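Sharing a structure below in structure tokens format, with a few things to ask.
Shown here: the complex without one of its protein chains, the others still in place.
Up next is subunit A:
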Amino acid sequence: ECGRIRLSDPIIRLGDSVTASCIIGRNCSHLDLESEILWKLESELHPGGRQKRLPDGSQESTITVPHLNYTQAHLSCCLYWGNSLQILDQVELQAGYPPPVPYNLSCFMNLTTNSLICQWEPGPDPYLPTNFTLKSFKNRGKCQTQEEPILDCVPEAGKSHCSIPRKHLQLYQSMGIWVQAENALGTTLSQKLCFDPMDLVKLEPPTLEALNPSPVEAPAQPGCLWLHWEPWKPGLFITQKCELRYQPQLGEASWALVASVPSKTHHHELCGLLPATAYTLQMRCIRSPLPGYWSDWSPSLVLNTTER
């Protein structure tokens, strides 16, 4: 074997120094063992390694790169053979940073997929392959003690979200959850959250429909609109409150809000509007009185008030 490089550490912190030694065996044929061993870092030649003969007759050269500023670089051990520079061995250096602390961890319970979906910010690129894992455990109280670990959730490569399936969840018991980031230079943990999965349920919006009351029930009044909505079916078992917002389609008026629409009846009469005007309406709902997240606003429904 002609050349063998040994490294202090193949992965280092960007800007730190790295030391390498290269040993050229005395049985490397055709070689003049007194040749100077040279080093090449990427394409830059680095003479001046500290070279010495070892007791067994082989030659060893040692080099220290004071500040490695490449995130990836090839370090080659070479010497001149005749007029041509010969590469006898090569290693890959990697440099970067320990993983940054993941932040902005947030989760919500998705009843459509029946899973807990969590997302986070990975932080700046550490230039090294970094694995993120969503770790969690079941717990009775306020997550002070880790009772029953839940299977690690490993996101797809490069993704900063992960989904824990229903079978690993107890919807009405608290669980602790955090993100772990790990690479060759260290491990960091995000802030820990503690919640009941069901308290993070985010409903899908209701569906708004025009309601054409029979003239007997509600004679068409000029400034009024009647609407009906269908709550999101998978969320029917959840008691909710909903809010309605509306604005005239033309002009710059901002949204007006009906804060609490009675949720039992699924229809609502809206009055005090401009006559002969097209209004855009949207509704959203939230689990209540138990905690939850507001749904997105529903698709718009456009209704017209009658002439005076």
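To be clear about the criterion, contacts are C-beta pairs under 8 Å (C-beta built on N, C-alpha and C of every residue); 3 or more make two chains touch, one makes a residue touch a chain; residues count from 1.
Everything that follows uses one rule, which is that contacts and distances are computed from a predicted model.
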Item to complete: Look at the options "Vacuolar protein-sorting-associated protein 25", "Methyltransferase type 11 domain-containing protein", "Granulocyte colony-stimulating factor" or "ATP synthase subunit delta, mitochondrial" and return the one that UniProt uses as the protein name of the missing chain.
Response: "Granulocyte colony-stimulating factor"
Response to the item:
Per the whole complex, from A:R13, A:R166 or A:H228 the residue touching the absent chain is A:R166
Worksheet item: Who touches the missing chain here, A:N114, A:T277 or A:N304?
Response: A:N114
Worksheet item: In the complete assembly, which of A:C2, A:A181 or A:M198 touches the absent chain?
Response: A:M198
Worksheet item: For subunit A, which residues reach the chain that was dropped from this view?
Response: 114, 140, 166-167, 169-173, 198, 236-239, 289-290
